[in-house]
Each structure stands twice: as structure tokens, then as C-alpha cells.
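All protein chains but one are shown in place.
All chains are identified by letter, namely A, B and C, in their written order; residue positions are counted from 1 within each chain.
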Amino acid sequence: MDHASRDHGLNRMTELLTDEVETGEPVRQRIPVAVLGATGSVGQRFVQLLEDHPWFRLHEVVASERSAGKRYADAAQWRLETSMPSKASDLVVRSLGDELESGLIFSGLDSSVAGEAEDLYADRGAVVVSNSKNHRMDPDVPLLIPEINAEHLAAIDRQRGRRGSRGYIVTNPNCSTIGLAMAIAPLERLFGIDALHVTTMQAISGAGYAGVPSYAILDNVIPYISGEEGKIESEPLRILGKWSGGHFVDASFRISAQTNRVPTIDGHMMTIALSLRKKPEANLIDAVRRAIAEFSGEPQELALPSAPRRPLHLVDEADRPQPRLDRDRERGMSVSVGRIRPCPILDIRMVALVHNTIRGAAGAALLNAELLEARGLL
Amino acid sequence: MDHASRDHGLNRMTELLTDEVETGEPVRQRIPVAVLGATGSVGQRFVQLLEDHPWFRLHEVVASERSAGKRYADAAQWRLETSMPSKASDLVVRSLGDELESGLIFSGLDSSVAGEAEDLYADRGAVVVSNSKNHRMDPDVPLLIPEINAEHLAAIDRQRGRRGSRGYIVTNPNCSTIGLAMAIAPLERLFGIDALHVTTMQAISGAGYAGVPSYAILDNVIPYISGEEGKIESEPLRILGKWSGGHFVDASFRISAQTNRVPTIDGHMMTIALSLRKKPEANLIDAVRRAIAEFSGEPQELALPSAPRRPLHLVDEADRPQPRLDRDRERGMSVSVGRIRPCPILDIRMVALVHNTIRGAAGAALLNAELLEARGLL
Amino acid sequence: MDHASRDHGLNRMTELLTDEVETGEPVRQRIPVAVLGATGSVGQRFVQLLEDHPWFRLHEVVASERSAGKRYADAAQWRLETSMPSKASDLVVRSLGDELESGLIFSGLDSSVAGEAEDLYADRGAVVVSNSKNHRMDPDVPLLIPEINAEHLAAIDRQRGRRGSRGYIVTNPNCSTIGLAMAIAPLERLFGIDALHVTTMQAISGAGYAGVPSYAILDNVIPYISGEEGKIESEPLRILGKWSGGHFVDASFRISAQTNRVPTIDGHMMTIALSLRKKPEANLIDAVRRAIAEFSGEPQELALPSAPRRPLHLVDEADRPQPRLDRDRERGMSVSVGRIRPCPILDIRMVALVHNTIRGAAGAALLNAELLEARGLL
Partner (left out) sequence: MDHASRDHGLNRMTELLTDEVETGEPVRQRIPVAVLGATGSVGQRFVQLLEDHPWFRLHEVVASERSAGKRYADAAQWRLETSMPSKASDLVVRSLGDELESGLIFSGLDSSVAGEAEDLYADRGAVVVSNSKNHRMDPDVPLLIPEINAEHLAAIDRQRGRRGSRGYIVTNPNCSTIGLAMAIAPLERLFGIDALHVTTMQAISGAGYAGVPSYAILDNVIPYISGEEGKIESEPLRILGKWSGGHFVDASFRISAQTNRVPTIDGHMMTIALSLRKKPEANLIDAVRRAIAEFSGEPQELALPSAPRRPLHLVDEADRPQPRLDRDRERGMSVSVGRIRPCPILDIRMVALVHNTIRGAAGAALLNAELLEARGLL
């Protein structure tokens, strides 16, 4: 994969750039990118993950009118454990809707504004890689997990046609959905899933910085997250389905989701029970464990910069995975699966954990963009 | 129910007692009781709940050799929000195995010693009301929830026969089981349950004072509680079953339980999905809601002192029940049920909450003892 | 104190009222009261504490335009552990500024609107008992802790004169200040305080329901609370000062306050180190302990309904007071003081704890109003 010679719509940008020359390495120019909603939770995570990214370079930060014109360091109340990247600090915040120089745009916008704004930039010719829910179920927008359904990128052609533009939108799933879909993808592939119960225990960061008041969640569990169960019951079917004959054909199993907010900071946990269509004759548990341990996909083959070495980590200890101990495996990009055991009612039970703001949000979008770049779609 | 004239094995004790004479009320003597394991978590809760109990009076506290001979105030490291009852403070701790004057004994013993000690006192003629797991599945020991299976008390006769003693043991279920069994009892009665998935989110007090290190659970979820899933998958079947022909006949549905520890102090939450054998023709959800709202049992009829007015509280808000807001309903003796809604796979989904150390432990045992007293079995 | 025969400005209201007649007691009519900001955190606590109050009866609830006209049950998102009082549920929310029938008004208003609104109602003739900060330092408004400075009520005359109205405002101090001022009041009285260092560890409820995002405080401490240190450094001087010659004369010692937010729900903790002006010759620690244990004031003499039996609880255990275990002493109306010991630099060190939303807010205001009633000032 030769990134120096790629030839696509971003080339018009490369003359604007002067990347650092690293000693002894051939000079390469990184792709300038914009982040929409850059001052919010997901936006900050984008800015953090883009620091030192080998292929992408943060070039523009975009936020609401209120922040426009300020230095990013003044507009964003930075809340991550690492320091604000120094290169981001001095960027001047652009206003949502402004013309942007970047041809690749990450969107961490709130769903109240994401729908329209993402369409706008895609129509203007940009590639919009979105974490928002608005366009996830559009009939020609890939709902992408690169390890699972890279072939959904075929929908881009049709989307470009509809827009009459080189631009398009690609989305990543809801944070809990990503954990669930990845954990069960090898089982759907090998055995076919028939029915699935999932109960989630979701971290407070999933609701954004001020989403969950401490008075609501300390010493407490909230058995409800608005709209979440519907997403978890529908998105995995799209993800595990096919692009066929010019449209998405969903997988056909049934999901029952019950969602809860618990007092953890990062890391969505879920208990899963599921039945399979065809079972191996011999040891089912061993077959399931092997399927999970060996799961791999295109990001691993292509060695994309954000790809985990192993998308699924099979953990053996009886009391794992745990959010605090396992969420950061492979920089938060792996899903951990444990407690694989028989179910007295269905076939299999297990526990899965996903870092909701990395693999479940900004990291997912970044990996999506890397796949687009590797496939020559930027 | 005339408690002044009851005539049973405890009468030998009444001459020892001088109860406070409350102005204007006929003088009644309360039944002297002992608490085994009185310095532990469950034992402290017994001592707390017995303060000012109208029928029972704390007369003896029993603990391990190490505490024996000390004042209770010196032996117990009191950890409840209310002050140690002053009458308990001055009791001298007896050693486990000592002869006791009380004919009614509450056991909050650790399971490592409960089995033998409870048998010992029952064989000697005492009524042992236990919160420990050891004898729960014995073939002639009631696993009692007075609202559900008061008819299991019929097993006492057979147990007395086996022991050749007036004494016997009655047990209450595991803390999570109580919440689950109560929430589903009206559904089993009316419709019959076929299969049930439950995922628990259990408070740290369920493991005893030092059971869960803070380093293990802060900002974390632990998807494993030793032995818990087995109890939840078996105990409800005994509880919802019958005493018939001299032995227990279990209910016959299947349960799949997945248990988790979460950072809450008190209150076990659980998500439930279940299928029913026979469904009402009309609106199933309404029928289920009504069954839960109207559920009542013998403790309510008898107006037992610890009985909640309503054993099940149907909560309507979309995001309830919640441990911190709902665990203390009716002094912790009610189970709250909410989010009753259809299941895409089975018939019904709902959320239940039980105060694990009150209704799920010491309060359950107290209610059991009250039923025994009201039935003339003390 | 004969409440049946009191004769004051509220009498015009009594004909509107029909109170429940309690058997065997002389019929008394409770005073109708209004709560400003009734849907907020402090307002909800007022509504909760007024349920079953023997002297006061919740008659009107007042909130912002947005809630006006709705039933209280629909306007307020109730967040306390007990259920919303049924009598409050059906009250129709009045709009701030509306004419009110109640002559006694509790204000839990946000400081952005409290200043003007409280003046408005006082000018119209009502007695406004406020928890807001706006008028605390006014030259003729009592900053009242009934156990300490009941004589500050002398300022009311002058305030009424200024307003040309029967109405006036009385305030209670900041939540942390109340704990501090009460803990040191007996020392100031007996020995005189010279200098005092205090570091607070404040619960999240102090910032109101949505004041502290969980993402900000889980696994964290925030060493800053806006405006708090200034209040703690000035308010106690006013409280412990005198009303003399028609104005307040502050106490003259110096306070250095450092404030922190910690992940507790209720209960502000503080470590205190202080020096005294005159010391007892003999054992200083004993003298201080005695002074604290014996502290009492007018609420105790008058046996006001909300008065704790002992305003200060001296706790002896080395590791107490603790928020979760001690905040609810005497229904949250007592301040707990412990760890009284010498200081290597100053004279005395100790730890104090106050329930910030009861004794430190709504409960404080209620006690203030009870003192006003007992003094015949309503």
C-alpha cells in the first residue's frame, strides 16, 4: 500500500501541507482532516486520537457558532486524561457550515444537527466519517465495522450517484452495538444466530460529559437509556447483513436488549445469551471459544494504524472481562469476551466489554477512515 | 390473633421476662430471641431490625469464640447507619454451641459453620430461622417466602419427626432469588412460566462488610459472583413449587442467570425476560401489570409487623426502579418492579429491585418468624 | 408557648384552612406556607420536610414561568428517596412574582433570581425564610443559626422599617458554613477563637441535581467550588458576631478555607485546626470536648419541631464522623464532631460533618421559621 502515490480527491490539498520530515524516512504528507463537533466529548477524543496519527493530520476544528473564531484551546474545555495536543490548541474554530479545506471530515456532532450538516459536506464533495446516529440506517450509507462488513463499502457508489458528488457518508454503529456485533460476528459467520438476549451495563461517558449527573448515578443503577435498546436490536442486523443487488439485506435473527447505566467511567459491559442455527457436533463451547479467539478481518490483514492485533480478546479468568482492567486492551480497540459457557435455555452465554468512547466511537470512526484510505476511497 | 395467650415451647421463657409496660396498653410479653453470628453483617441487621420489634425481644447474641464473653458493643464493629440499639450494647456475647435460653433463634451465620450449628440448636428444640444457604435445599426444610409458599410450612412436621424434637429449621432464599421469585410469583400463578433469563446487578453489601475490596469495584463491574447463578437457577423452582405427598415438588420452568457485582451499596437490580405457558387473550402487558400490582399474600392478610402493605410495587416511570431511590420502599420490605414491556423473543421483559440486606436477608427471616408465630408454630 | 393563641399577620389566612383534626388533641390550624423554587433540589427538600410538619402546611408552590400552571407532580422531576407527598402532587405551580396567599415563604431559589424575588415578597408583607446567598450579608437581614445567634432577630425591626412593611427576610448560611459555625460556636463562646484553618470535602448534592456531572467526579476530587471559600471565610464571622447599636458587629478571628468536591452524595466533611484566645489551665482537650457535648440553644429549650435534641454530636471513634454513617443523626439536623486532638501548630484539631441539604439548607430554613413562629414574629 503506497500512500505516497495515492491519487484521489484529496490531492488538491497536499500542496497546502508541510509535514514534519522524520529523519531517515521518505517524506510523506499526511491527509488534512476536519473534526465536526470538535469541542464535545467525541470530538475531543477525535482530536486526541489524531495526534501523531501516521496518515491523518488535524487541520480544521469545527463547532457551533458560539465557539467559532476562538482558539481551540479557549473554546474546548478539555476533559481527557492526556494533555490537549499542542497543535490542536492553536487552531481557530470554524463554524458549522463553513467551507472547509479538508476533504476528509470526522463528525462527532450531536444528533440534533448531525443529519443536515453531514449531508451538506458530503454533497459538497467531502468524505464524512460519522459517529452520529442520523444516517446509520440510510439505504446507501455503510454502517461499518471494518472487521465485519468491509464489503458494505460497495454502497458508496450508489450514494455518490444519489448525491451527484464525489462525497459520501460512512457511519459507525452505536457504542454498545459495536461491542455486541463484534463479539457475535464469528458466531453468526460460522453457526448462524437464531435469537439473542443482551443486557448492558453502560459507562457514564456514553452519555457525553454532562449527560449523567453524579446525583443520578452515584450508588445507583438506571435501568433505562433513551433510544438505546432500539439501536441495539436493529443495528447488528444491518451490520451482519449483506449488500446485495444494490441494497442492504439484514441478518434475520431476533435481538432482545435491556440497557442500564452503571457508575463506571468508560467501558460498556454486556451479558449475552444466544441460540445458534447449526451447531458443531462435538464440543460447542470449544468451537465458540476458538471462533472468537481466531476472529480477524481486513484491518488486521492491512495492518491499519488503529487496528488491534486481535479484534476479540478471549479472557479466561472466571471474573473477567472487567471495565477498569480490560477496556484499554490494545489502546481500547479490542473487544474482550469471557465467561463463555452453556445456557440452560439457549445455547451459549458470554460476557463482552467494549471501550465505548474508543472502539465504540471515535476509534471506530478512525478505523473506518483508515479502511477508506487503504481501499483508495478518499 | 391473641399473643398473650399463645401456648407453646417458649412459655418456659416468659417468666424470665419483664417487658416495658406501655401506658394504656395491656401488658404483653415479647418473645426472647437469640441471634447467631450477631457481630457479622447479617447479624447486625437482625439486631437493628429487632430493636422495638412488637413481638420479639433480643435476648441473646451469639458469635465465635473470639467474641464470646465481651459486651456486644465491644465485640461488634457496628457499621449500620442507625446507632447500635442500647439494649443490645450491654448483652454479653455467647459462644456458638452454648446452651441458649431463647427458643427462637435467628441465624446470620457464615455458611462455613451454619450447617452444623443450626442443626444442633434445632435438635435441642429451638426454632431456627436461618438466612444461610446450608439447609435451603434439605428435603424437609421450608425455603420460605411468606407471600408465596406459606403452605411449605407443612414440611415442619416431617422435619420435627426426623429430629425427634420440637425444634426445626426454616430458611429464606438467597438475596437475589427473593427479588426474582417475588417479582414472578404472580405470573407463575396466573399464567405459568416457561423460560426465564435474568441478569443481576448486585450491590456490594451482598458480599458482607469486607467481601468486595474497593480497589476491585470502584469504576468497575465484576461479571461473576461465586455460586450465585446456581442458586438463582434452582431456588425459585423450589419456592414456586408445592409441598405434596410429603415432599417438595419443584416448579418446572428453566432459568438462565447471569450475575454481576456493581458499585452500589444496597439493592440488587435485575433485568428479566420470560415466556409464559398460557397467555390472556387480550392485552398481555396490562394483565401482567395488574397481576403484579395486585399481588398479596398471607403476611398482608395477617398484617404481620414486618409485612409490607404491598409486597410488589409497580413503578411507572420509564427509568425506575433504581437502587438508591427505591430500595427503601416500605422499610426495604417491598420489591419494586418496572419497565414491564413485550420481549421481541419471549413474552415479557421487566426490571426488578430488592433491598438485598433487608427483604433479601434479615428482614426476610424476621417475616418468616412472624409467620411462624402467627401460625402458632413457635 | 401557646400556638393556638398566637396573634399575628398570618391570622388573615387561618380562615382559609381546614386542618385534619387529630383525635384527642385540641384542634389547631397549621400555618399555610409557600415554597419558592419548589421544583429545584432545595425546593424539593422543603416540600419533603413540610410533609406532616406540625406547625406549617404546604399551601403554594412557586417556580419559573416554564412550570407555572402545571400540577406539581408534573412540573417537578422528583429525586428524593421518599415519595412525593401526595398533598404536594396536586398543587398547581404558581409563577414567580404572582401574588401569594401564604404569609410565610420559604425560598430555595437560585441566586440568579432570589435577590429580587425575595425583596418583592418581603416588601409585600411576607416573611421570607431564604436559603439563598443573595441577602445573607445585608446590614439588617439576620444570617441565622437559632442555636447560636437568635438575638440577631433584633435586626428585623430595622429591616421592617426600611421596607415600610410587616414583611422581612431571614436567611440561613451556606451549607458548609453551618457545619463549621455550629462546630466552633461553643469554642468561640468559651475561649474565643483566634485563627482557623478549614479544609472541606463536600458532597455532590451541594451543587444541585445536575451541578456535578458524574464524568467530572467519579474516581476524582475537584479542589475548587466557585465562591465557596469566600463564604466560609466571612459568614461565620457574621454569625458568631453581635447585633449591637443597630448593626451587626462581626467576630474578629481569621479563617482560611480550602474547599473540595468529593464523590459523596450527601454530607459535607471538614477538617479544622484552630487557635484559642484564652485557654483553660487544665486539660484543654477535655474542656473542648465538654463544650461541644454540652452545646445547646434556644431551639432545644423551646423544643422546636425540627430541633435536634443535641445540636452537636460528639463522636468518640477514631475514624468518625463519616458522611454515610453519621449524616442522618437526628434526621440530619445534628452536626457531628470528632477526632478532637491537639494541633502541633495551633491549639486544637477536629473533624466536623453536616448534612448539607438538611441542616445545611432546607432543614436550617425550617428551623429558622420555627424560631420565628415561637418568638411570635410571624
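Going forward, a contact is a pair of C-beta atoms (placed from the backbone, for glycine too) under 8 Å apart; a residue touches a chain by one contact, two chains touch by 3 or more.
This one's a predicted model, so the numbers in the text were calculated from it and none came from an experiment.
Asks: Could you tell me which of the visible chains the hidden chain touches?
Replies: A, B, C
Asks: Kindly state which of the options B:54, B:211 or B:246 is in contact with the chain not pictured.
Replies: Candidates B:54, B:211 or B:246; residue touching the omitted chain: B:211.
Asks: Which one touches the absent chain: C:80, C:221, C:249 or C:303?
Replies: If we include the chain that is not displayed, C:221 is the one touching it.
Asks: Which residue from C:87, C:160 or C:339 sits in contact with the chain not drawn here?
Replies: Looking across C:87, C:160 or C:339, the contact with the absent chain belongs to C:339.
Asks: Which residue among C:30, C:57 or C:197 touches the omitted chain?
Replies: Hidden-chain contact among the options goes to C:197.
Asks: Would you mind spotting which of C:109, C:269 or C:367 touches the chain that isn't drawn?
Replies: C:269
Asks: Residue-wise, where is chain C in contact with the chain that is not depicted?
Replies: Residues in contact with the chain left out: 195-197, 199, 201, 218-224, 233, 254-256, 258, 260, 262-265, 269, 271, 273, 318-325, 338-339, 343-346, 349, 351.
Asks: When the complex is taken as a whole, what residues of chain B touch the one chain not shown?
Replies: Touch with the absent chain occurs at residues 79, 204-205, 208-219, 263-265.
Asks: Please identify, in ascending order, the residues of chain A that touch the omitted chain?
Replies: Residues touching the hidden chain, for chain A, are 79-81, 218-219, 265, 324-325, 328.
Rule of thumb we're sticking to: only the chains that are shown with their structure count from here on.
Asks: Between chain B and chain C, tell me the centre distance in angstrom, where each centre is the average of that chain's C-alpha atoms.
Replies: 40
Asks: What's the distance between the Cα centroids of chain A and chain C, rounded to whole Å?
Replies: Distance between chain centres, rounded to whole Å: 49 Å.
Asks: Residues of chain C touching 2+ other chains?
Replies: 79, 218-219, 265
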